[in-house]
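Heads up, one of the protein chains got dropped from this complex, but the rest are sitting where they should.
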């Protein structure tokens, strides 16, 4: 085992799957010769050639649509959308097409594609290089939407996504690409889709989060234990659609106090669904209202750093929400 | 006052606004010469000519995008998307562009457009002429999303939408176009956006719904009063984004029992947000878990009638959910 | 004096080829006609027709190797799918939304074709989405060094969508083995060509660096000839071709449409004179492949097949409503 960044882990997952299965390929804008704007696909074109590491034109609908067509003719494409903010042109091909081939053909045609998209606020990114767009896709049966936070999970889940017979959207928080590091197993392992993960057991409150805000929440939780004697249980959904309700609900029922955090604009975000599920199915166990924390309901993070920092739910806001819930 | 169908009321609202303001225009596929596939725009081209009742090519991104461009150069376009199912190609222009012009230009450029889209299950419509896609748009600050159910509201809210300086998505449940009739005032009136409506006062449970399921719920509620002595309060959001939380919460706090119904696939639908808001902000008043009823989590309604009927939350399922809540 | 070579002979087609083409066209027509009857009888909720476009469809599809080449049909392509191997029964089972509907098990509207066996990729309603998918499938053939070809079909209205352009560009960039068959039937529902197509469709191919042909879409041999060249070119690895088959939609857009709102009866009448089936019959008579007796015999056979198929479908069961819940995700 070696310590790897999130970025390296994803790169390795791709490279290993391409080595193991010659139908696996990567495609997208700048993923080939240049190795990706974040360098996730670096070296893949050298190793696998210009077709299996394919530089596409600037056309997201084409990227998603042609990935579908490749997949129904024997390939397993991993398409990259350069920034999650630029996934809307591919929206139709993803939600109307990829997600429905199997259902509409009564099980005859399935679409084994993976679409990777870096999301999340990053300094200098501003309105169109910062968004958390996952909620757009979490009302679409037939699609799987995953957003792992930690390197080992990301590598294992990416392999599961590639091997999955269904279309999988794979979100990566770009600000954490080099920030989050951990030991990543060298052997060929997978982490199943559809399973939440308990990062930290606790008895007082549950915090459900993913991405950068999960990373922050884990640090705050550690401090809470030391400073306030509050034991926070932390659940990471890992898969956002369909949800692992059982793991989430078990935690909610255990602590009776539930907070869900995401970096997306609060209203209409995935945390609404999570909160609704908990409020319904853990009602009898709840000692406090289900709480949510997110970004304000404005289009996205601004460019100027002070405004950007104001937008993101950071340590202070997370801490305040956790304290409020614990003291309820 | 005359009795009008939902369809007539919307038609009249359009015609009146076009008469009153020469910058108002309609545009879309088949809206001109043919008067629209549902005949909502019938007669408008005869009266206002081929430009102000504009037949566009089959290109939804163009329809939304050119409406934006028209609106920033003095016009007030009302664009029609023939079926809500075909709005995904326009997704980028709506969520990335129309919704953000104002914010991103720091208030310099606003986009006064209205986009009408018929939604909802209809016999024979099947997977791609049946969807309730409103949740796709309810995580997008800068956009207003409305879905009135009754003719008088629809006409008044359409006028408000057209006069609103912001982009407004206007959803119309197509199965109710000719089904729902009521008296509609003749004079020039508006119904404000952003305000929920209480259709029926009640003390035992609150039902929050819109579209066809609202219509059904109202009938069930009437019977409940007669048959079971259960008094159901019915709230129609009318505007789905941003929500009129106050009216919804007042009702939830009053009855302590809250059910939200929509025709969309349950998971990730707008009812998740509504339930989350109620669960959070009416927690202390709740005597039962916040309940939700929706369509099953499968892509959309099927073509064969028996399957279609199974998909839609109909009278039986609505009645069962209401009883379960009332008896909780 | 030597007998001049007939058009089909110059194309290496023999009598049996001509009769196969004719049968496919006529079968599609008769299935379609019967569908409208079922609609008027209140039995079929929705009909969408291929009438008038049978020559364009059969002429192109005749070049395919069913089950090897891929096809992305659009909702009017019944003559393509019938030619490739779907049956009249399949059409009616789908029309009536029955459990045995091979396209979707009753889930989709009629005309949304699918067959894994025949490489008919599942079609949907959003116009234009098939194009990027088709070029993807063509790229897969190319990557594997196979000589498979992808036929992708749509109406002229579908060329207004961005997806069409993105696919044309990609096909041109990588010399993909794909044929864009645009069936220009003069209308997109009510919108006439002059309000939807600037310039001309066929001429656009040049801008992407590959050939585009406008062809008389009511002449099955003309379409066959153009498509043959295109298929051969694709198989040789030389890249895509765009074919604009100029034709006419003889029925209303669908059973939900009333076309009197937007087009003159005379215009339809004019085009009825150019009906591709009548026209092909005339040719077949001229080259003495078909006399009236033989024609009636074939028609009677087809009508019997259609009647049987329609009856079968009528009495076939619906899927259990709870099947709605099945097959949302493929099993891992």
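The chains carry the letters A, B and C, assigned in the order they are written, with residues numbered from 1 in each.
Everything below uses one rule, namely that a contact is a pair of C-beta atoms (placed from the backbone, for glycine too) under 8 Å apart; a residue touches a chain by one contact, two chains touch by 3 or more.
Keep in mind that what you see is a predicted model, and the values were worked out from it rather than measured.
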Open item on the list: Among the chains you can see, which ones touch the chain that has been omitted?
Closed with: A, B, C
Task: Identified contact with the non-displayed chain, of C:54, C:69, C:166 or C:323 - done: C:166
Open item on the list: In the whole complex, not just what's shown, which of C:195, C:223, C:252 or C:309 touches the removed chain?
Closed with: C:195
Open item on the list: Under the stated touch rule, tell me which residues of subunit C contact the chain that is not displayed.
Closed with: 160-166, 168-173, 194-201, 203-210
Open item on the list: For subunit A, which positions touch the chain that isn't shown here?
Closed with: 29-30, 33-35, 37, 55-59, 61-62, 85-86, 88-89, 123-129, 296-299, 302-307, 309-311
Open item on the list: On subunit B, where is the contact patch with the chain that was removed from view?
Closed with: 25, 51-52, 56-57, 59, 61-62, 64-75, 77, 89, 92-93, 96-97, 100-110, 141-142, 144, 163-166
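Just so it is clear, only the chains that are shown with their structure count from here on.
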Task: Of all other chains, the one whose Cα centre sits farthest from subunit C - done: A
- [ ] Determine the centre-to-centre distance between subunit A and subunit C, using the mean Cα coordinates as centres, and give it in whole Å.
- [x] 41
Task: Interchain centroid distance [CA atoms averaged], subunit A/subunit B, Å - done: 30
Task: Between subunit B and subunit C, centroid-to-centroid distance (C-alpha), Å - done: 37
TODO: Pull out every residue in subunit A that's touching 2 or more other chains.
DONE: 61, 89, 92, 96, 100, 103-104, 141-142
Task: Overlap residues in subunit C, where contacts from two or more other chains coincide - done: 104, 107-108, 124, 126, 162-163, 328
